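All remarks here apply to the structure that follows.
All protein chains but one are shown in place.
Coming up: chain A.
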Amino acid sequence: MNRLLKTRELWLALGILAVIVLVTLRFPRFSQPGNLLTIFNDTSILMMLALGQMAVILTRSIDLSMASNLALTGMIVAMTNAAFPGVPIPLLIAGCVVVGAALGAFNGILVWKLDIPPIVVTLGTLTIFRGLVFVISGGAWVNAAQMSPDFIQLQRGAFLGLPILSWFAIVVALLVYLLMTRTAAGRAFYAIGVNPTAAVYTGINVGRTKFLAFVLAGAIAGLCGYLWISRYVIASVEVAGGYELTIVAACVIGGVSIAGGIGTVAGALLGALFLGVVNNALPVIGVSPFWQMAISGTAILVAVVLNGRSERTKGRIILKKAEAA
């Protein structure tokens, strides 16, 4: 099984490499280190969000509210910065994580205590959070002129040659990796995804574990709220509209099974990177950006067909034999 997982990520990495090589054949400057680092930086936010989503999907849940959470937290932090430019940025970032985690906890509580299916809960909060962005902002934008220079510049600074934004992604990826592979909570995510009933008998609190996954996803969405707003320097109601499905797409392409229990940090990162590389390659090879949507749709379908083959359960095979007899 482990070997199988390894090959899946290997294939995905090879796929990304193939796209890069193909584009480079026609446009040699595409694969210059500087450009590749730009792509990495461009994809940082998606990578972090995909990791949060992965934790939720591992527990057989789904969080459709991440993009709305990002927009709401982003608007809150932008308005705070516009009103009180003196508040230090690290404090604002910590605030973002707390607000995002609180929004995630709201999802989590409904899933944990009331046992409402996650897709229903987050479908509801998807619209509620985005509606709240409008309510607190009155439909107005917060633009670059209203934000303090520190607020905008922090993530653009460089450390060891990499932009701070990329470092955020690297640190978050490391933390999630440690959580998933070195802690009891991480094992619990996988355990209840593979077999919730067995997980109960091993003493895992299924509801609370799901709650923790939603809090983690929310905290990451909140952090990305600040990063998104300060990167694109505009906070509005439309921020990251429809992005919730791109996040799920990154996970699916990265081999995270929607049925729960299967998925790795490397996979989710590569899934996000694949979308990032494709989106960056399209304008370079002169394809209209209007092709982007159809291409990512095709990528999702191809990924799910390939992943489906390796995830086929034994129960189905027995049924197949009965069918044939």
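Note that a residue touches a chain if its C-beta (ideal position, glycine included) is under 8 Å from a C-beta of that chain, and two chains touch if they have at least 3 such contacts; residues count from 1.
One rule holds in what follows: contacts and distances are computed from a predicted model.
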item: Hidden chain of the complex, named as in its UniProt record, picked from "Autoinducer 2 import system permease protein LsrD", "histidine kinase", "Gas vesicle protein A" or "Fe-S cluster assembly protein SufB"; value: "Autoinducer 2 import system permease protein LsrD"
item: Candidate in contact with the missing chain, chosen from A:Ile45, A:Val142, A:Cys224 or A:Ala249; value: A:Ala249
item: Listed residues A:Pro90, A:Gly139, A:Gly203 or A:Gly286, member touching the removed chain; value: A:Gly139
item: Absent chain, residues of chain A that touch it; value: 62, 110, 114-117, 119-121, 123-128, 130-132, 134-135, 139, 196-197, 200-201, 206-207, 237, 242, 245, 248-249, 252, 258-259, 288, 290-298, 300-301, 304-305, 308, 312, 315-316, 319, 322
